[in-house]
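Only one protein chain is missing from this complex, and each of the others stays in its spot.
Now for subunit A:
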Amino acid sequence: MSKTKPHTIQHPQENYTAGFRMPERAVFKARKGLNEKIIQQISQHKQEPQWMREFRLQAYALFQKKPMPRWGADLSAIDFSDIYYYLKPTRQSEKRWEDVPSEIKTTFDRLGIPQAERKYLAGVGAQYESEVVYHSLQKHLEKKGVIFVDTDTGLRKYSKIFKKYFGTVVPPGDNKFAALNSAVWSGGSFLYVPQGVHVDLPLQAYFRINAEKMGQFERTLIIAEEGSSVHYVEGCTASTYSSGSLHSAVVEIIVKRGAHVRYTTIQNWAKNVYNLVTKRAVAYQDAVMEWVDGNLGSFKTMKYPSVYLMEPGARAEILSLAFAADGQHQDAGGKVIHVAPHTSSRIISKSISKGTGRTSYRGLLKVHRGATDVKSRVVCDALMFGKYARSDTYPTIKIDELQTQIEHEASVSKIRDEQLFYLTSRGVTEDEARGLIVNGFIEPIVKELPMEYAVELNRLIEMEMEGSVG
């Protein structure tokens, strides 16, 4: 492989192949900015029940009241009045790609979604702006009672189960952006896996922002009944603009007794997107919840997938990978709350910053009183390139129970000259040597990804690393 410009820092956008734009398409677009009227409009368009409309309006009141977070990434430049909160691109969600309007289908073709679906996915949801435009699930899973639809359909068609869980894991008042999402949510996935059903291939949701100054507020609700298992994967990209877009999702997951949920994210937003997401799961007896969270794109990300371990035997695993190139700030990490005894958790965070990029690991590990025999291990490693890159660690550990076993390790490293020298003395170019070291650094997380995503992730990172100065 020949590498160009070995000694210049490349602007990350040069490599962002997903940044292409299509002509804007809307069957309805709400006016810019946010007020009660717009929320009413969204609800009306969706023909929602009264309770949801009230839920939205109450959440909007909370959003107005809640202060902006004064920690984490600098969000002071967000202008809430300069964002479109709802854009409906098509009349309805389709079950066949042929029925999706051609410019939208072309977009997903270019992103490789239908191809991936044919090869290794059990079902796909594709969201464009505010609405899901395509949704599919393999027949045999449908027959077993698995529900995998967009969240609006979930509310309409499965209202009983929907209402039982919606907003119970992340209440609207949780934080300002959870409140915003609760007020204007649209799209996302509703996934229900019945007792004892194992979904053997991953289900994928793909989120795309095409319009300028767009806000995307999908809402995902996953319920894994006793003894079931599922792997849900989400990916996201956006067209590149100079003005900021806002992505603020809420994800709620309920993992019942003995169930196993893995939620994998490859976040590759364009570098003008604020990505402020609340993701939380509750895990019951002997349940396993795993978050594999890869953050490569966006302008600023604040995201800390969390797990509440509610009953004995529950286990949480959070693998977090953050990559901040020039101008980016990835404020990511994970939270585990041990409510019950005999629960265990592991958080592994790997972050890379280069150029003027900044990564922060922000984590919470909390052990409630009475939660005895808890085991937890937190490892965070940071790798930095160049003298302007920055990395910080904010691990919060609150232990109210003495009988626990907690380990915490943190390390920050620069790629050592000696490692580079070793590799170059073998005839490897300096750029390739850096690529090898970085890929080696993130290997513990990449190996947890399905093969196809691992390849994609390695490719993305190699592109970012090309021509960076050590």
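Just so we're on the same page, a residue touches a chain if its C-beta (ideal position, glycine included) is under 8 Å from a C-beta of that chain, and two chains touch if they have at least 3 such contacts; residues count from 1.
Throughout what follows, contacts and distances are computed from a predicted model.
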{"item": "Options \"Fe-S cluster assembly ATPase SufC\", \"tRNA 2-thiouridine synthesizing protein C\", \"Signal recognition particle receptor subunit beta, a GTPase\" or \"ATP-binding cassette domain-containing protein\": UniProt name of the undisplayed chain", "value": "\"Fe-S cluster assembly ATPase SufC\""}
{"item": "Option touching the unshown chain, where A:270, A:314, A:442 or A:461 are the choices", "value": "A:442"}
{"item": "Positions on subunit A contacted by the hidden chain, ascending", "value": "416-419, 421-430, 432-433, 436-437, 439-444"}
